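Here the complex is missing a single protein chain, while all its other protein chains stay put.
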Amino acid sequence: MNYLFEIERTEIMKVQQYYNASSLEEAYQMLLLSNKNMIIAGGAWLKLSVKSVDTLLGLEHLGLDEIVENKAQIEIGSMVPLRQIETNPALIELASGILPFAIHNVMGVPIRNVATLGGTVMGKYGFSDILTALLVMNARLVFYHLGEVSLEEHLNSSRKDKDILLKIIIPKSKMSGFFKKVAITALDFAIINVALSYSSDKIMISVGARPALASLAKEAMAYFNSQSNITDDVIETCANIVINELSFGSNSRSSAEYRKNLAKVYISRGLKEVTSYEN
Amino acid sequence: MKINLVINNIKKEFNVDPSEYLLDTLRNNHYLSVKRGCDSTSCGVCTVLLDGKPVPSCSILSVRATGHEITTVEGIQKEAEKLSGYFGLEGADQCGYCNPSMALAVYALKNELENPTDDQIREYLVGNLCRCTGYVSQHKAIKKYLGDKA
Partner (left out) sequence: MKVVNQKLPSIDGKGLMMGRPAYTDDLAEKNSLIVKVLRSPYAYAKIKSIDTSKAKHLEGIELVLTYQDFKRIPYTRAGQGYPEPSPHDKFILDEFVRYIGDEVCAVAGHTNEICEEALSLIEVEYEVLEPVLDFEKAMNHKSIIHPEPEIHEMFPIGFEPLKNIAASYQMNVGDVSKSLKESEVTIEQSFYTQAQSHAMLEPHTVNARIDFQNRLVLYSATQTPFHVRRIISQTLEIPLSKIRVIKPRVGGGFGGKQAIHGEMLVSFVTLKTGKPSKMVYTRKEVFESAYTRHPMRIDLKLGAMKDGTLKAIDCYILSDTGAYGEHALTVFMVAGSKVLPLYNKVDSVRFHGHVVYTNHTSAGAFRGYGAIQGNFALESAIDMLCHKLKMDPIYFRQKNMILEGETSPIFSIMGEGTEGTAMNMESCKLDFCVKRGMELINWKNKYPNIQLSPSKVKAVGMAIAMQGSGIPYIDMGSATLKLNDDGFYNLLIGATDIGQGSDTILAQIAAEELQTTLDKIIVYSSDTDLTPFDTGAYASSTTYVSGNAVLLAAKKMKNSLFVEASRILKTSKEEILFDGEIFQDQVSLRKISFKELSNQITYNEDQKQLMVTSSYVGHKSPPPFMAGFIEINVDNQTGEVEICNYVSVVDCGTTINPKLARGQVEGGIVQGLGMAMYEDVKSTSKGKLITNDFLTYKIPTRLEIKHLTTEFADSYEESGPFGAKSVGEIGIDTPPAALANALYNALGIRITSLPITPEIILKKIQEKELLNNEK
């Protein structure tokens, strides 16, 4: 588990050199060369997590900083700053705009001009709001070496082999979405975050910052999707399944109990909202 | 490592350590309007504009800023003066430590958002903390500045 506030911050970070790679292959080879070589994405949290680096590899000139919209999907380069995603019209339209909305809640604009989606995905930060939203959008990742993999698989894998994330692909399915972050103040990390999407009678639910990394609530999804009618009971049962199937922990920010309470309330509210359910 | 920056429209060349952050490079070279507040990307007082966009200079390695345009409040003196007029009218300036960064952030907001709502203004500036004013007087001053098309 990796939650920022429990990382002992390094007072001094030492980087031996910075190198802007001229090709992906070059970057990949340098990465393989040493365990002390690493890729820098936006670098927003660099000093909070890194102590000593030989070569810090920049991917600035490799064309990874564009959002490309196709008929079926939106492809977001790994080096696209969060702010650019937040203001992208196609993404604002998609799934009730939950991705821009989740990003919008991340710290302030200056950081979002720096931090990238690639950094977020590779950081696998437990507190991440963005990963929670991406999960219910069926996001897929494209790596230089590994090729394409689902975000869910990436988050669940403990794969340590070195690779370079190239882009994040989001299918353009017609869906309604819901996202909620609960935090102490607007600049705080989430105590819990909840994302839902609803498309062709299929629900997806993910919960993050539990404080563990975001995860889909598959049993709850299966239960909900097997019901022919939506009722108050179904909604309540579904929310209960979520809090039973996912792990909720305590830390200095919140107790597990409170996290469960919040998850339950906001899953219920989210289910009602995305399905336009009215009692 | 050698880096080239354009700071407030003037070309500059600096020799920096690869571990050095833009905040230190700027302050070491006498751009003293850029302040240090938190060391953790969370208070906003080190904000500068990088190619016109507000960024936290405490968290950008100087080597990565090479080739880019940096604006400090010295680069937008007229706008800062105008904004300070509204701050003065509303009693929105107290210690002033965060004000150069506020001026830059508000200036960027003005260029980026057309007729922003109250909440859009707050959301854009939420990363710029103020411990003195209680925010409401600042908000009034900023709205008046944004409404001043002169």
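Worth pointing out:
The letters A and B name the chains in turn, as written, and every chain counts its residues from 1.
Here is the rule we go by: a contact is a pair of C-beta atoms (placed from the backbone, for glycine too) under 8 Å apart; a residue touches a chain by one contact, two chains touch by 3 or more.
Since we're looking at a predicted model, the values are computed, not measured.
Note that the absent chain touches A, B when the full complex is taken as a whole. Which of B:I3, B:L22 or B:A92 touches the hidden chain is settled by the complete complex: it is B:A92.
For chain A, the residues in touch with the chain missing from this view are 4-6, 9, 11-12, 182, 184-189, 191, 252, 254-255, 258, 261-262, 265-266. Listed here are the chain B residues that touch the chain not shown: 17, 19, 27, 32-33, 35-40, 42-43, 45, 72-74, 77, 80-81, 83-85, 87-100, 102-103, 118-119, 122-123, 125-126, 129-139.
Basically, only the chains that are shown with their structure count from here on.
Chain geometry summary: the mean Cα position of chain A and that of chain B are 28 Å apart. Listing the residues of chain A that touch chain B in their complex gives 9, 12-18, 40, 43-48, 56, 58, 60, 83, 104, 107-111, 113-114, 186-187.
By the touch criterion stated above, chain B contacts chain A in their complex at residues 1, 17-19, 21, 39-42, 44, 47, 50, 53-56, 59-61, 63-64, 105, 108, 123-129.
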